[in-house]
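Missing here: one protein chain of the complex. Every other protein chain is in place.
When the chains are written out, they are named A, B and C in that same order, and each has its own residue count from 1.
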Amino acid sequence: MKNETRIKDFKKHFQSQLCFCLKSPSFADQKQEFNKRPTKIGRRSLSRSISQSSTDSYGSAASYTDSSDDETSPRDKQQKNSKGNGDFCIKNIKQADFGRREIEIAEQEMPALMALRKRAQGEKPLAGAKVVGCTHITAQTAVLMETLSALGAQCRWAACNIYSTQNEVAAALAEGGFSVFAWKGESEDDFWWCIDRCVNLEGWQPNMILDDGGDLTHWIYKKYPNMFKKIKGIVEESVTGVHRLYQLSKAGKLCVPAMNVNDSVTKQKFDNLYCCRESILDGLKRTTDVMFGGKQVVVCGYGEVGKGCCAALKAMGSIVYVTEIDPICALQACMDGFRLVKLSEVIRQVDIVITCTGNKNVVVREYLDRMKNGCIVCNMGHSNTEIDVASLRTPELTWERVRSQVDHVIWPDGKRIVLLAEGRLLNLSCSTVPTFVLSITATTQALALIELYNAPEGRYKQDVYLLPKKMDEYVASLHLPTFDAHLTELSDEQAKYLGLNKNGPFKPNYYR
Amino acid sequence: MKNETRIKDFKKHFQSQLCFCLKSPSFADQKQEFNKRPTKIGRRSLSRSISQSSTDSYGSAASYTDSSDDETSPRDKQQKNSKGNGDFCIKNIKQADFGRREIEIAEQEMPALMALRKRAQGEKPLAGAKVVGCTHITAQTAVLMETLSALGAQCRWAACNIYSTQNEVAAALAEGGFSVFAWKGESEDDFWWCIDRCVNLEGWQPNMILDDGGDLTHWIYKKYPNMFKKIKGIVEESVTGVHRLYQLSKAGKLCVPAMNVNDSVTKQKFDNLYCCRESILDGLKRTTDVMFGGKQVVVCGYGEVGKGCCAALKAMGSIVYVTEIDPICALQACMDGFRLVKLSEVIRQVDIVITCTGNKNVVVREYLDRMKNGCIVCNMGHSNTEIDVASLRTPELTWERVRSQVDHVIWPDGKRIVLLAEGRLLNLSCSTVPTFVLSITATTQALALIELYNAPEGRYKQDVYLLPKKMDEYVASLHLPTFDAHLTELSDEQAKYLGLNKNGPFKPNYYR
Amino acid sequence: MKNETRIKDFKKHFQSQLCFCLKSPSFADQKQEFNKRPTKIGRRSLSRSISQSSTDSYGSAASYTDSSDDETSPRDKQQKNSKGNGDFCIKNIKQADFGRREIEIAEQEMPALMALRKRAQGEKPLAGAKVVGCTHITAQTAVLMETLSALGAQCRWAACNIYSTQNEVAAALAEGGFSVFAWKGESEDDFWWCIDRCVNLEGWQPNMILDDGGDLTHWIYKKYPNMFKKIKGIVEESVTGVHRLYQLSKAGKLCVPAMNVNDSVTKQKFDNLYCCRESILDGLKRTTDVMFGGKQVVVCGYGEVGKGCCAALKAMGSIVYVTEIDPICALQACMDGFRLVKLSEVIRQVDIVITCTGNKNVVVREYLDRMKNGCIVCNMGHSNTEIDVASLRTPELTWERVRSQVDHVIWPDGKRIVLLAEGRLLNLSCSTVPTFVLSITATTQALALIELYNAPEGRYKQDVYLLPKKMDEYVASLHLPTFDAHLTELSDEQAKYLGLNKNGPFKPNYYR
Partner (left out) sequence: MKNETRIKDFKKHFQSQLCFCLKSPSFADQKQEFNKRPTKIGRRSLSRSISQSSTDSYGSAASYTDSSDDETSPRDKQQKNSKGNGDFCIKNIKQADFGRREIEIAEQEMPALMALRKRAQGEKPLAGAKVVGCTHITAQTAVLMETLSALGAQCRWAACNIYSTQNEVAAALAEGGFSVFAWKGESEDDFWWCIDRCVNLEGWQPNMILDDGGDLTHWIYKKYPNMFKKIKGIVEESVTGVHRLYQLSKAGKLCVPAMNVNDSVTKQKFDNLYCCRESILDGLKRTTDVMFGGKQVVVCGYGEVGKGCCAALKAMGSIVYVTEIDPICALQACMDGFRLVKLSEVIRQVDIVITCTGNKNVVVREYLDRMKNGCIVCNMGHSNTEIDVASLRTPELTWERVRSQVDHVIWPDGKRIVLLAEGRLLNLSCSTVPTFVLSITATTQALALIELYNAPEGRYKQDVYLLPKKMDEYVASLHLPTFDAHLTELSDEQAKYLGLNKNGPFKPNYYR
């Protein structure tokens, strides 16, 4: 088994707009159950690891991590925290102080989790919960874990990605008493070993799963199927993991309730529309220093991501064209003031091409051939096949790496196009995700755990659920104080008039 | 029975965002079945008639209508068109030429219906259809009726509102061979008489119903229940009518399939977001000539209507505050750059107050008392109870009508607030609805008729349906040529990758 | 002498961006001194009178004025106000109450003049001033006149336009003791008779002139040149009047200082950029009800007016193209996100054509021939020659008046273009000017009078001056309270650091 087959979807924060595709039965090349490990996403795994390093390079934690010249495998080291506890496996417990500072900075931008901690000082809604988790190990995750702990849960944790662990954060968690099994640069064998160490502990059995990508769930299905008898539910965040759960459910093999937090409205709107509105500018500037004013840009796809990109670029003085396949989104683009064109109509004149489609082969070699000298090409959509980068790896074209994440591809006549992140997600590779956005996801995860753990018998069956609208609204409400925003309350009379409960939910589930 | 109880909801184009409320079982004061005629919406009917006259005052057709000094009731006149046909009842067949010009102007802004006519030159998808309709009789409706006719249908038509008929358009339709029974200024008795004349014809029985408000449907239920045996379906457009259908369905009394065109995505987005974005500016300017730049405005409610209002005012240089009860919409307002406040926080400082809530008693007397001198108050939301206008009709306050639709309400200390349209819908009372938007609705109605008429046995049961996503997309696609917009087509390979049919639908039904 | 030659420029509020052209010596067809009465602007005078009636039709005062069926000439009537004073000549003193209400409403939107009154309660900066004025007689002018009076001045006033007098306002002024000589619908002979009555009074001689268009100044030059010995200065507001003053000055014939209030920065920015930003939308909506979203628009000229139009339309979802002759403005258009094109490139595809150039023959017949069916054409620029309307008055084209200010011009093949206001200024013909904007001009006029009246000997010579920067800033500061805006004050240390006086001026005179 190749190394990359193991790597799950890091791109959790940007793909959710595409969930409908994944649910489609004909989405054949991603269709899989847990006994059929994905084998075709090798390229994406490479993408992820590079993305992560890129993100790190702007992050304050990068230096500490890099300075570790110790080459001994953590599995071969015996480490204990200051209280003598050694039930963890990380790179270097001595980095705990650095990690603690990172966590503290993250706490400031995660007001909702901090509020949850406060509200839980009396009751412990997760008292008795034994959560086994498998996510990226970052400062934001640490805030989540420490919140779960404050709510009463015991936690054991592994990384869902072999590259994404912030070693110093893992150290701080271990120092704080968490059983963490993760380090940056695990081998495939390490990866499964860490997961196993989380799950397989004498005298301890998890009753909740928090997963990101489905590997932890898969491992338990495969190795410890009996554990599901005690497990009250699975909370899954990623597109890929949710897809696998739906496949399981379809096949009648899902044996506990699962909560799909990927598709909650708050997450969708924030991750796609609002974040991309900012990250398209950030990603382009950091890589190319391009001036936006007066530039002609074509944005392929006018879903939430495309809408965010178009709004930002228009506001900065770019002239934006849109391509679409869906007439409804196309009509929205028109009403929002964008010329709706076919790519071929504008490809010769545009300065920047941005894909946001979720589709593949949107920008093919034919279009790349016709672009003008200096045209910037990048992808904000789904996978790195939106731009047919493979078609550029031919002998007559010269590739020149001019900066990190920036390649000039040079035609025989001297024409250069500027390809960003080799066609991988620009926002993930070349800009950062604000902690505030991660906070929304983490809060949703925490509430999903609470809901599943405390739900009365029978509320949830062996199926995949969306978080109840009311809890979605609760997540939103916990983030309002950040903006010093003051919500209006319904009077009894108004609530009656509207036929609503004063405390919500205020909208039907399908409301976006 | 009072006159106004008969009048249905004219506000069809602006309320659809509130449909979920109406479906709520606790929405008691609107709950009704067809055997319980509504009796509490008297105020709204008044609202409508005034609205209509206001709208007319900007319309080119107004003069012809007004010039008719003939006081004879159309029911007492014998009129024939130039071909000798007399199966209609309208004000004055001589106005046909004026009406024809109005219809021709409307045709230019209704490209989708015109396209449907062209595509139907070969096959007649409504061949054999006998459509009985009850809608506003306007130039736009005429374009719809003549399209249905071109598609093969026979049509008989009555007005759904006693004031809204454009007499010269009715004349043009009668001259063109349509059996129209409608005039401006019908009495209640006239109203039902017209409907009956449409339905009750020797040797002719309708097989399709196109209704706006539910009165026609109600009449057939009450008087000719056997007709439903031959009726293939009901197409209903208004919030009120849809609500009545859901009540019927709930009570198990709906005996044919019904199509709810009110809630189609295209209609929702256009009518609410895009139209209100324009009509808030238009309505305020026409009534008050207020300068928007620098004005402080509070918008109550951040649904689609509120979003449209806020975007427009922000773009014109106003400083906009938002109030909300729903934390998710509240968070959107924050991310879109609006201060989220309680009304009490800003009521003393704002220059303009706009309600877009669908709620009642949002702006109560207490707030009106605190407003500053010259504050403008208006309603873009649902009913005229959003602003508690009744509370202003007290002896200590003086009302002064300063223009059509504009009242100064004067406090004892001389403070004036400027109340627009007595709290009724500003956009309906003081601005116009672009034909292009009506085109979308009319096209949806036509397609809904085609779908229900041609659906194979069993596709639709005795229930209320949304138009299939694919047809929603088709409506959108028919409106793209107006913008010279060019849709991209999926390749076979791409369609397979996405698991989509190349011709759509491209999104799940719940996509907004 | 033709009637229209007498009529001065009403379009004062919208042309100031073009002042530089007028000052150009080669602007031959407008060149004139006061002894050469203009004879070529007949067309514009027509334009103006129609504009005024159009503006009236949206004003609340229109009805009172129209209701006067009395056909006796005011010159033949003997009227006295309630105090027995008869030194005025107006339509009907009985309308004074209506006029007073109009004035009171205007006062609310003219905070700066009201503030001037308050500050002048102690000292009377215009004590002893005898102001003779010739302006439009509107509620806003009345607020100005009553302010001048409160500041100590005596005022005698005539109208600068034979159509623009609001009779009821004139009545209120007469009732209040002002010697007003003006009514709506004066003949040419009346016009000069009124001016003469203002100036030519036994035992009273003016020492200040407030003029709008230069006719009053001209009359004194011609008839009573000796009066200039006592006159301390002229305040002139209009483009035309300022132009005439510059001509006089050039010819060495200007014998008192004159203040050009047309070119003050506040007036320029407000009248052009900010007002046009709003009035372009208002004018288009009121006339055509066009939906802006998705419309393709070409704006000819990217000066302040063009900038305002483009910003507004872009914000409403239109796709905007710009034409320019000046590379600097062109580069600004590019950076602001507009495609810079030649008119011929887009003329076939646009839905709306707007001229804002100050040039002539910008939209010529050739372009009109190429426009698509339904294209709307209008002018926001200078004179009605920007669109070559004359070229449309040919036999093969049919004109159809579809609404007030809206003509369909129909080509032989049935194509229609929609021409607004016959090519005259859209904002003047089809929308209103906010009182707040007029307030800025009126305040500037008042301050200019104060400055000239109180200036020490020698500060101003026989030349045309701009209002000192500091007073321009003072006008601005008097309008800030409307927005509840709080200015920051420099500390002594900061003022020293910047080399500025703490009270301004804060910018060099040329700052825009």
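Just so we're on the same page, a contact is a pair of C-beta atoms (placed from the backbone, for glycine too) under 8 Å apart; a residue touches a chain by one contact, two chains touch by 3 or more.
Just so you know, these numbers come straight off a predicted model, no measurement behind them.
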item: Contact residue for the chain not shown (choose from C:G252, C:P327, C:G414 or C:G458); value: C:P327
item: Contact with the hidden chain (one of A:Y302, A:F338 or A:F436); value: A:F436
item: Listed residues C:C255, C:M335 or C:L397, member touching the removed chain; value: C:M335
item: Residue among C:W157, C:Y246 or C:Y274 touching the omitted chain; value: C:Y274
item: Absent chain, residues of subunit C that touch it; value: 20-21, 24-29, 265-266, 269-270, 274, 323-335, 339-343, 345, 358-362, 472-474, 476-477, 479-480, 483, 485-491, 493-494, 496-500, 504, 506-508, 510-512
item: Contact footprint on subunit B, counting only the chain that is left out; value: 293-294, 314, 316-319, 334-339
item: Interface with the undisplayed chain - residues on subunit A; value: 58, 60, 105, 108, 274-275, 277-278, 281-282, 285-286, 289-294, 296, 312, 315-317, 349, 373-374, 402-403, 431-432, 434-437, 482-484
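Operating definition for what follows: only the chains that are shown with their structure count from here on.
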item: Centre-to-centre distance between subunit B and subunit A (centres being mean Cα positions), rounded to whole Å; value: 42
item: Centre-to-centre distance between subunit C and subunit A (centres being mean Cα positions), rounded to whole Å; value: 59
item: Multi-partner residues of subunit C (at least 2 other chains); value: 293-294, 316-317
